[in-house]
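What follows is part of the complex, with its chains left where they were.
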Amino acid sequence: MLAIDPAARLARVRETSPLVHNITNHVAMNSMANVLLAIGASPAMVHAREEAAEFTALAGALTINIGTLSPHWVEAMEASALAAGETGRPWVLDPVAVGATRYRRETGARLLALAPDVIRGNASEIIALAGQAGGGRGVDSTDPAEAARDAAIRLARQTDGVVAVTGEVDLVTDGRRLARLEGGHPLMPRITTLGCALTGVVAAFLAGAEDSFEATVAALACYAVAGELAGEAARGPGSFAVAFLDALYLLDGEALAARARLEVDHAP
Amino acid sequence: MLAIDPAARLARVRETSPLVHNITNHVAMNSMANVLLAIGASPAMVHAREEAAEFTALAGALTINIGTLSPHWVEAMEASALAAGETGRPWVLDPVAVGATRYRRETGARLLALAPDVIRGNASEIIALAGQAGGGRGVDSTDPAEAARDAAIRLARQTDGVVAVTGEVDLVTDGRRLARLEGGHPLMPRITTLGCALTGVVAAFLAGAEDSFEATVAALACYAVAGELAGEAARGPGSFAVAFLDALYLLDGEALAARARLEVDHAP
């Protein structure tokens, strides 16, 4: 089994406070910014085509989320993804509900062709992006992460990148390695855009990292442990959301060492 | 008096977890999604004209909220309202501040012509939409719900739909029946977009329901009881918002039976 140290990578995020440029959906903007601030990163939401690519070059990493699309935004997404490639910034694609409409399928395919360093989605989204049947009816997954294992490995090899499938159990693969993470809390799908915000956390861990796979696994491990801690303090989704931001902010190496449950093996 | 069982209808929402398609304003998107998740529904915010109508056909119900308009969105609103009509999906109109500007009055009139199944607004908005004087200065109502009773009944008969006027006391009418609901909490108008989010809850209760009037009354009863419970745990609007999401999530038949205060009679 391969060793990944989430605590060391979290400490690095807090020390460097990477600027994360997000072109994300309208629902997620506020909560994603709060999650990034809680973990120690510096978020910025910039989506106008007049400035998006210029801004990408100032940032440590980029995220692109197709949750609420419009033609102007798609232009900005493509320009920023290109700028990220040209300036060596890692970028993460979040293919929200990519299987739901023709517009999403087409936009997803165009962004996929620009080779994201990491793709993070639920099982339905990863399956849809890989071109298989299924795809879910909306933003919620109708499949467990395990069902997307083969699609994830194929996508990772196709993009020469990392694919993270998040759900009750998370899977991460770069086509050669495959990690499984447990943790989190059943209330997490009851709070909107926690998955979108996780995409931002992955980007924060990617900024300046040499191994995208390890950075992604570390980000997911921190998220899962914070979710578990928040769940212990919550009565419902309102108090969970509050406790989760506190838990991300207070997360330390001790809690990670005691609670992170992750296995890394060779991909089949 | 006619009998409506909010608990049975809430149980049905939780069992079926209807996908609610929302074209809502930028202020409300996040909190509306959280309210819908807390009550057990599955929210999606999709407003691009390139995909809105296609998405409506996947959903169990649609909401259209004119809080933050733009020409592209108005096109998407009309296309989705038409798609809802063609595919038999119920839809709810939320005419935010419809009396405030010419653009809102015109957009409100165009959407009204597409015959929403339910209109939910505060008294000033319902009065303005019905073409009477008044209309309030912004998103807050300057009139009690009772002042909009006749406008609501007229609108309901005109659209052959349901009109809900929310305030300290709520009124619901389908032109034949008239319900009055009490409950909630004085802090509710101090938290932004709780009214917008209620429009989503009404849509969740409408999905698959045979009687739109009864579904609307049940949705409002659940909201009022959750508001009352949240108020008992709150020090101010911050803790109220947290406690309200928890209360929606934890709401059960017992609390509804003990606290729901609603009367249904024939409309005058």
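Order as written gives the chain letters A and B; numbering starts at 1 within each chain.
Simple rule for what comes next: a residue touches a chain if its C-beta (ideal position, glycine included) is under 8 Å from a C-beta of that chain, and two chains touch if they have at least 3 such contacts.
Remember, it's a predicted structure, so these values are computed and weren't measured experimentally.
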{"item": "Subunit number of the complete homomer, 2 shown here", "value": "3"}
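In the analysis below, only the chains that are shown with their structure count from here on.
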{"item": "Centre-to-centre distance between subunit B and subunit A (centres being mean Cα positions), rounded to whole Å", "value": "33"}
{"item": "Touching residues on subunit A, where the partner in the complex is subunit B", "value": "25-31, 67-71, 97, 100-104, 137-140, 189-193, 235-239, 241-242"}
{"item": "Parts of subunit B lying in touch with subunit A, wherever the complex brings them together", "value": "19, 26, 29-30, 33-34, 37-38, 42-48, 50-51, 54-55, 58-59, 72, 241-250"}
